[in-house]
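As you look at this complex, bear in mind that one protein chain is not there, while each of the others sits in place.
Coming up: subunit A.
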Amino acid sequence: MSRILKKELLAPGIKRFELDAPDVARKARPGQFVVLRIHERGERIPLTIADTRPEDGVVVIVFLEVGKTTRELGELEAGQEIMDFIGPLGRPSEIENFGTAVCVAGGVGTPEIYPVARALKQAGNRVIAIIGFRSQALVTMETEMRSVSDELIVTTDDGSYGRKGFVTDALNELLARGEKPGRVFAVGPVIMMKMVAECTRAAGVPTVASLNPIMVDATGMCGVCRCTVGGEMKLACVDGPEFDAHQVDFDELLTRLKVYLPEEKRALEHWQEGHGTCRCAGKEAGNG
């Protein structure tokens, strides 16, 4: 059981929660995630940990409302509780001094890459961050990202803010101007991570991507999160979520993310039809 301490709207459809989860807060490292289940009938969904304040027992999550579960989550208010909150899960990001490190994030990937960028900065890296959004209204975490980066580039697809274009355009320019990053971190939509990997492959820049397949248990038990990396099967929840982006089969991941599209649509419709009826449940005592 985990109580929502604070709720904020970062941009349309993007919400930030501070949660009371001392066990998770104490152990979480950049790059790790949590799994949550809102109530007795809920599904288990993974969300990247966007920040922690271990001294207060606080864990921050930021999420984009897409399907039924994230919308329902978004309707919860400060003071309410999430039934199950499990973490930290997955292997932490590999943080060391790479010289120059580039953090590339798209959309809601920005809050997710923030703790990584901060840790890289603390480890002595020169941090260049590229954060991309569809348009100005969706720009989030700019100030925070600026505070942990030596250089911050904001892009929008429609040019309504920052530089017009995709994050990969900015990344290509960096590489063209002679930057030699020791490591590139990519977090965001699969297609974006795939394109980042293509950019850096030619330049031979080591790149990691944080994969976001469907998960259930996230303890390595069910195998739904399997991804092909370097021709081998890996479980993103326990072997990842970060992998060598040049080895990842992104097309397979894109296909596998589509498996429940019809059911996701149906779940959303079902929920919207029955909206207003409260189904809060909460009998199983949990930890965290």
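Basically, contacts are C-beta pairs under 8 Å (C-beta built on N, C-alpha and C of every residue); 3 or more make two chains touch, one makes a residue touch a chain; residues count from 1.
Quick note on the criterion: contacts and distances are computed from a predicted model.
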Candidate names "Aspartyl/glutamyl-tRNA(Asn/Gln) amidotransferase subunit B", "NADPH-dependent glutamate synthase", "NADH-quinone oxidoreductase" or "Fe-S cluster assembly protein SufD"; UniProt protein name, chain not shown: "NADPH-dependent glutamate synthase"
Touching residue (missing chain; options A:Glu144, A:Asp157 or A:Glu264): A:Glu264
Residues in subunit A touching the chain absent from view: 23-24, 27, 37, 41-44, 68-69, 83-89, 216-217, 219-224, 226, 228, 233, 235, 238, 252, 255-256, 258-260, 263-264, 266-267, 270-271, 284-288
